[in-house]
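The other protein chains are all here in position, but one chain of the complex has been omitted.
By letter and in written order, the chains are A and B; residue numbering begins at 1 in each of them.
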Amino acid sequence: MSEQSRKVIPRAQLAKIVLIPVLMFGFGFALVPLYDVFCDITGLNGKTGRIEVSTVNANEIDTSRTIEVRFLANTASGLPWSFEPIVRKMQVHPGKVYEAQYRVRSSSDAETFGQAIPSVSPGLAARHFNKTECFCFNEQKLAGRETRDMPLRFIIGNDLDDKIEHITLSYTFFSIDKS
Amino acid sequence: MTTATTHDDAHDDHGPAKGLMRWVTTTNHKDIGTLYLWLAFIMLLTGGSMAMVIRAELFQPGLQFVKPEFFNQMTTMHGLIMVFGAIMPAFVGLANWLIPMQIGAPDMALPRMNNWSFWILPFAFTMLASTLLMEGGAPAFGWTFYAPLSTTFAPDSTDYFIFAVHLMGISSVMGAINVIATILNMRAPGMTLMKMPLFVWTWLITAYLLIAVMPVLAGAVTMMLTDRHFDTSFFDAAGGGDPVMFQHIFWFFGHPEVYIMILPAFGIISAIVPTFARKPLFGYSSMVYASASIAILSFMVWAHHMFTTGMPVAGELYFMYATILISVPTGVKVFNWVSTMWKGSMTFETPMLWALGFIVMFTIGGFSGLMLGVAPVDTQYHDTYFVVAHFHYVLVTGALYSIIAAFYYWVPKWTGNMYSETHGKIHFWWSTISVNVLFFPQHFVGLAGMPRRIPDYSLQFAEFNAISSIGGFAFGLAQVYFLYIIIKTIKGGEKATDKVWEGATGLEFEALPSPAPYHSFDTAPEIK
Partner (left out) sequence: MTFNKMSGRLPATITSVMSMLFISSAQADYALNMTQGVTPISREIFSLHMIVFWICVAIGVVVFLTMAWSILHHRKSKGAVAANFHESTTVEIVWTVVPLLILIAIAIPATGTLLDLEDAETDAEVTVQVTGIQWKWKYNYVDEGVEFISSLAQSSRDVIKDPTGNENYLLEVDEPIVLPINKKIRFLFTSDDVIHAWWVPALAVKQDANPGFINDSWAIIEEPGTYRGQCAELCGKDHGFMPIVVEAVTETEYKQWIAAKKSEAAAIAASADKEWAMQDLLAKGEAVYQANCAACHGPTGAGIPGVFPAMTSSPVVTGDVAGHVDIVMNGRSGTAMAAYKGQLSDVDLAAVITFERNSLGNSMGDTVQPSAIKNAR
């Protein structure tokens, strides 16, 4: 390695060398909103939306359309709960707020914690399926042997694709280990 | 560059160092190419013997030799070793040997990194193979390692697998950087981009693909690692993640990866066919553009591996259209090769036989690929032996055939010895007949409903599986015979002429003697 080989890096090149990693790093963070947009457009992931009560009232109720909503409930292994919908299906109009109830019962003597994860089929309906209140927003705690009815208030957007006449909403309760 | 002159003068025509340390410390592109090729061959035999275990178990219905969990370890390790251990290093080995000679460069641009990128690999594969001896066994979730089978439900050895994949990725990225730096900076004066041999072109494109997607793979395995040990939930619905997201990430790597394994093959075939047809390659520039468009399209079709995961219909339609579109540039390549042969003056030495075998059987693999791309029909094909037949036609009779063709084509230049034409032809016919006996019946069992990755099957699939296994054993044996041919050719044989082939073109044949000297093109050749 001689003296000459330690050349000064030209300004333009230095700028590039600095800029490229910054852009790459920035792109990593930009991916978060990009993925949100991507999933929103394609309906991937099937996650449901959450909206505030205030925006609900602005919606108009479309009584000309009736959509059947079916409720499913699953419990993942490790959670000593039984979990099922009280009403298995409902006929609803887009734009109107409805309430459905799920019943959970713990068969454990101890306090247990669970988190419900929603999934909607067809996936494209997911972003039109909005909730103002849901037990899935927070983790749930059940005392030993407790039975509880948990509410879900939802509204289906007016902009739901015309072809969709039936929506299935499924919840899976997963155990949260607190120890 | 001026500083280097004094240094070079002192060692003007030094040959390789002696002994084992020559191979450990070498920075010579030819030595490193040789190391890569030997590693690839050892891995081919290792992965191949795992395939023999698979075919032995599948020879008859019922479980005779191995347990289902060991069978799954075999399919997983077979896939990983063949993809990352055999095909990819073989192409890097060929790139090391050929790119400097084909563009008139004295060596690769970054020789020390070159040494490092090779020497990582033996450790990576030792680590991967060592999982077979661990408690709980090797990874058994398929080479695609879908979560949550590879996270929550995986054996402890999965962490070694993750580390091994990281090492392979680092090695590949370093190799790719080296290839790009060499091609862009070290071409002889007058060697413009559009004068480069197609092997150099396809490798340049491949190297960009590698740099683009290997970090994605590294990201996928890192997310697996944090899901397994650090309480993240990327792929776990319980914490708000999504197991299907794993497949999106994996295939965003995996589909370009498929082209990483086939683009250099296109370059090899585009070198061999003109030589033996004694006619220039038809449509050179369209070949370059076709390779580039295949590479670009490869980033936009990943979810065609996931038509049954419950994608929204708009997504399925898009991925179907984009996927079948790839058959256009691929078709252009096949048509160009056929036109190169048309009205040529052909002879059929061993490399040409392998190249012709490639064209025919790769095209068959391409047809089944088109069929698989049609989303509604993929409902029936997906995850069956039809898929297994498809990707073995493109990877064995495609990628592997091109590597073997390249060996026969360039080995006289590497060693100065001609291989035995009789042995080469026996090797070709033996392999070609057995490989079709091996893989063609798999189309039938797949269509008839046999899922892939099962250790045992119902009686209706028995005949074709037995035939397939017989083909498999014969094909495996043919590659042991290939080992004999390789050793025999290195040890001696008829001396090769400098040009080797009557119709050969390119700097390595026209400007260098056979065998090529340890240091070639110390002064840049003149390109007319």
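Quick notes
The criterion applied here is as follows: a residue touches a chain if its C-beta (ideal position, glycine included) is under 8 Å from a C-beta of that chain, and two chains touch if they have at least 3 such contacts.
Just so it is clear, the structure is predicted and the values come from calculations on it, not from any experiment.
Only one residue in the set B:Val165, B:Ile180, B:Ala237 or B:Ile294 touches the chain that does not appear here, and it is B:Ala237. Among B:Leu80, B:Leu128, B:Ile205 or B:Leu356, only B:Leu356 touches the chain that is left out of the view. Where chain B meets the chain that is not shown, the touching residues are 59-64, 68-69, 72, 134-137, 140-142, 146, 148-149, 152-153, 155-156, 236-238, 242-244, 277-286, 308-310, 313, 316-317, 320-321, 324-325, 327-328, 331-332, 334-335, 338-348, 356, 359-360, 363-364, 367-368, 370-371, 374-377, 379-380, 382-384, 444, 447-449, 451-460, 462-464, 466-467.
For chain A, the residues in touch with the chain missing from this view are 46, 70, 72, 74-80, 82, 88, 107-108, 117, 119-122, 163-168, 170, 172, 174-175, 177.
Rule of thumb we're sticking to: only the chains that are shown with their structure count from here on.
Centroids built from CA atoms put chain B at 41 Å from chain A.
Only residues 2, 4-5, 42-45, 76, 115, 117, 119, 121-124, 172, 174-175 of chain A touch chain B when the two sit together in their complex. Across the interface of their complex, chain A is touched by residues 2-3, 237-240, 242, 244-245, 248, 310-315 of chain B.
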